[in-house]
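See structure below.
Left out: one protein chain. Kept in place: all the others.
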Amino acid sequence: MNKPIIVVNFKAYGESTGKNSLNIAKTAEKVSNETGIEIAVAPSFVDLVKIKESVSIPVYAQHVDNILPGSHTGSITLENLKDWNIDGIIINHSEKQLKVSDIDELIKRSRGMGMKSIACTNNVSVTRAVASLGPDYVAIEPPELIGGDISVSVARPEVISDSVKVVKEVNINVTVLCGAGVKNKNDVKKAYQLGSSGILVASGVVKSKDIKSSLMDLASGFKGD
Amino acid sequence: MNKPIIVVNFKAYGESTGKNSLNIAKTAEKVSNETGIEIAVAPSFVDLVKIKESVSIPVYAQHVDNILPGSHTGSITLENLKDWNIDGIIINHSEKQLKVSDIDELIKRSRGMGMKSIACTNNVSVTRAVASLGPDYVAIEPPELIGGDISVSVARPEVISDSVKVVKEVNINVTVLCGAGVKNKNDVKKAYQLGSSGILVASGVVKSKDIKSSLMDLASGFKGD
Amino acid sequence: MNKPIIVVNFKAYGESTGKNSLNIAKTAEKVSNETGIEIAVAPSFVDLVKIKESVSIPVYAQHVDNILPGSHTGSITLENLKDWNIDGIIINHSEKQLKVSDIDELIKRSRGMGMKSIACTNNVSVTRAVASLGPDYVAIEPPELIGGDISVSVARPEVISDSVKVVKEVNINVTVLCGAGVKNKNDVKKAYQLGSSGILVASGVVKSKDIKSSLMDLASGFKGD
Partner (left out) sequence: MNKPIIVVNFKAYGESTGKNSLNIAKTAEKVSNETGIEIAVAPSFVDLVKIKESVSIPVYAQHVDNILPGSHTGSITLENLKDWNIDGIIINHSEKQLKVSDIDELIKRSRGMGMKSIACTNNVSVTRAVASLGPDYVAIEPPELIGGDISVSVARPEVISDSVKVVKEVNINVTVLCGAGVKNKNDVKKAYQLGSSGILVASGVVKSKDIKSSLMDLASGFKGD
């Protein structure tokens, strides 16, 4: 089994953008230090650099444009992220889906620059296709489970186990994250047992009344007890 | 005549993103202080906050998404900008054009939050339409002049004078900026005489070998000599 | 008052695409002939030519791409529409919104080719902006009324009267259509009294169990009784 990881997507929630984002990132760093579980944070483009300068855990962008530096008002390059030592990128999130040729190039270019890539997918066949492009992680988010209260590991455990299986077939180096339907310690435990190596979470953490407790609970799911 | 302004769009050039962006912003601040001409800078989303914390001149975003805070991975809200005291937004740049309903809402919402808006346009009829939506500024950029060596005030002076005329007809409070074909002091002088109150520049400044000289030259165009 | 018009948008409903579209278009032609009210139909791109060849009432496209003939797989040019004598275009529908520069060019280019343009808008300020670009018609569709059961003329009569007023200010040649919240004869009558010259309808007609009756009812609203 791979080293467990929790990736916290801050999205564009009021609770996790602007100055609020710093507190969440620092809490994530604290939980990571206390539990030994790797926790990465993905704040908005605007908040990225402040957070990168404030914490020592990995900081990911939520998206990036597949363009080279140049005349592109309003767009963000990998080079711009790299210059501030951003650790990686989330790409193809269901809320920011990309053309397949852009996913392909962004995976190659980010790797060439020493950045990690997490590519999101929505079902087993898309997971296989995207995994064959060789990102560091695929995060599978069945659309029917996003933002809901249903546990993927209870409702549709085969989505995880089948994703793990097809990923192994096409690219042994790609790690599977469970990206929806993970609410608590038990969901993490099941997802981990089914072969995923980590989770991608958002509102369940950043909109929680007690962010530290939420993260501690999720992190405990990776422990073998 | 309105108070002159120079807006420097950093776009996504390697010369003006990442840590490079800070030097350009500080140079702009210096020239603004020395000349008394207002200079605003528009760095990438990623560089915005670092620059806002480093200079006292106005800092604009190059774009913003017309969304409310929420579940929007990879998008940027006005609220996120406002939380870091960003002064304004450029919208509808030719490289990031928007639906007209989004321009309308972003102008209203940014004003409600105390932020300025610069809306870009490409010809006189679009200038009239966009000015009627009431942004603080319209910046007219005839596509045939973008990135080239032709002076708008020489090649097509009527684009500026006609824009100024139609803007006055539809909304007296909107200020016209000249957004393409401005290379030097003489272009600024002509554009100012034709009724525009300022300029929106990009590569001419940020890719210049001597950014301070370039900005000093442009700023001098507003002086009556 | 302008000559009344009813425009029927077939959208992509199963009830009004493919071979079904022909029956609706023929019914519209019949009602137009019987009532003397102009009725135009806007079927899908795929159904356009078959319908144009089957009826003598005006046939509009629901959208068009702002491109010139060339290497644009999957896109539709004005020239392609014109070659089959399509009478006009709907542009900027809330379900297919456009950049303002594209609206501007499509209005100019379609007029140059002898085609009519109906530009959709969502509120009074956008109506003013789009009307200033000079389409033949603006169709105002307040988003809160689209697809619902609320009558615009009852719930928000000022949206129509204010739209009529601002349109007269910016371009006297533009005709206002009421594009949402029109369900029956009384709604048409009110909309007509408030100054709109016609209506843009969709599901209320094409998903009706008795399309002829629905259209007869709407058409009767323009009669002064």
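Going by the order they are written in, the chains are A, B and C; count residues from 1 in each one.
In this section, a contact is a pair of C-beta atoms (placed from the backbone, for glycine too) under 8 Å apart; a residue touches a chain by one contact, two chains touch by 3 or more.
Computed from a prediction, not measured in an experiment: that's the story for all the values here.
> Where does the absent chain make contact, in terms of the chains shown?
A, C
> Which listed residue (C:Ile5, C:Leu81 or C:Val124) would be found touching the missing chain in the intact complex?
C:Leu81
> In the whole complex, not just what's shown, which of A:Leu133, A:Val152, A:Leu177 or A:Ile199 touches the removed chain?
A:Leu133
> Give me the chain A residues in contact with the hidden chain, please.
Touching the chain left out of view, chain A contributes residues 92, 94, 97-101, 103-104, 121-123, 125-126, 128-130, 132-134, 170.
> Which positions on chain C touch the chain that was left off?
These residues touch the chain not displayed: 9, 11-14, 17-20, 44-50, 61-63, 65, 67, 69-77, 79-84, 90, 93-96, 147, 202-203.
By our rule, only the chains that are shown with their structure count from here on.
> Is the chain-to-chain touch network here best called a line, a ring, a star, complete, or other?
Looks like a simple chain-to-chain line, open at both ends.
> Roughly how far is chain B from chain C, centre to centre by C-alpha average, rounded to an integer in Å?
Spacing between the chain centres: roughly 37 Å.
> Based only on mean CA positions, could you tell me how far chain A sits from chain C in angstrom?
The separation of the two C-alpha centroids amounts to 45 Å.
> Identify all positions of chain B at which a residue touches two or more other chains, and write them in rising order.
94
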